[in-house]
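Below: the structure, in structure tokens.
The other protein chains are all here in position, but one chain of the complex has been omitted.
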Amino acid sequence: MLVKITENEFNPWKYLQNHELQAGKFGATATFIGTMRDYNVGDTVKSMFLEHYPNMTEKYLQQISDIALQRWDILDTLIIHRVGEILPGDNIVLVATWAGHRTPAFDACRFLIEELKAKAPFWKQETLIDDDTRWVANHSN
Amino acid sequence: MLVKITENEFNPWKYLQNHELQAGKFGATATFIGTMRDYNVGDTVKSMFLEHYPNMTEKYLQQISDIALQRWDILDTLIIHRVGEILPGDNIVLVATWAGHRTPAFDACRFLIEELKAKAPFWKQETLIDDDTRWVANHSN
Amino acid sequence: MIKIKFFASLREEVGKNEIQIETSEKLTIAKIWNQVCDGIPLPNHVLIAINMEYTNQNAIVKDGDEVAFFPPVTGG
Partner (left out) sequence: MIKIKFFASLREEVGKNEIQIETSEKLTIAKIWNQVCDGIPLPNHVLIAINMEYTNQNAIVKDGDEVAFFPPVTGG
């Protein structure tokens, strides 16, 4: 299980390539990556600040990883989440699960991102094209 | 849309890294990777031969990619499938979808791998530890 | 001329890889099977394609078609 909060831009494919499980022991890898768009609810977005509650974020993401590892027949989980100032095209979150078979890998990966979206203490503040800032009101689908 | 059948070992993360969509235009990437295990239904598996029906595989995978692109609000799809002689730890299949939001990305990715498993004309023949060979009887979950 | 292909375990059971037949009649898939797989009944689970599109044993085959018989698929 890996949970990491980072202020730096990250390459999800490099993280995944380096997170090697033992060859032959897993059959399924499911991943989800959330990436910053340059638009939201009809407006052009220039940049975003991702605030979080330090330590509670890590604690919460570890708790849901523990739940996933208990609830599904999976071998490992990984969650990376960006914080701080970010730009369109930057990756915000990476969730990955490894399992023997695809159903638990998919279900656990979906669970992790849904729980993260619903309850992990992160908040997005967008800067629009005219330099106005606004807090994103609700997590989307 | 990319559909590719390959006889060569492939690195899914490199494929994904090179399949770049325009920064800011997508918000969600869902991927699934199927990897050869060294065990199946209780037995140790030494190697596997993946037979397919050339041209029908590509045609079928393109058809389901078309359906996914019509049915969900997604931007792009990618399917890579290995054929020929493979070893435990080798990747068999990569499915990826890109979308504005996570729900269509996940649903389309899941649809593609389920349709592929159910109907794409590939057949696995396993070689066990004693060099006996057997055809895999049914696609698993 | 009709090209007929068999794949995987079914190829081994039937003992044929690919054969071609000439026919002037319009034949169903089921009749073609009986004509080329002398005595072996068409398995219940068999999958059938004409020109690489799934079909069923009542479909009519025409000259120039490619017919394929194969067992349940196990890719991915």
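Should a chain be cited, it is by its letter among A, B and C, assigned in written order, with residues numbered from 1 in that chain.
Just so we're on the same page, a contact is a pair of C-beta atoms (placed from the backbone, for glycine too) under 8 Å apart; a residue touches a chain by one contact, two chains touch by 3 or more.
Source: prediction; values computed, not measured.
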item: Displayed chains contacting the withheld chain; value: A
item: Residue of A:68, A:93 or A:108 in touch with the missing chain, whole complex considered; value: A:93
item: Touch criterion as defined above, residue of A:30, A:50 or A:109 at the omitted chain; value: A:50
item: Contacts of chain A with the absent chain, listed as residue ranges; value: 34, 50-53, 55-57, 59-60, 81, 92-93, 113, 116-125, 135-139
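Just so it is clear, only the chains that are shown with their structure count from here on.
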item: Most centrally placed chain - per-chain CA mean versus overall CA mean; value: B
item: Chain A and chain C, separation of their C-alpha mean positions in angstrom; value: 48
item: Distance between the centres, which are taken as Cα means, of chain B and chain A, whole angstrom; value: 23
item: Multi-chain contact residues (two or more partners), chain B; value: 34, 113, 117
item: Sites on chain C at which at least two other chains make contact; value: 76
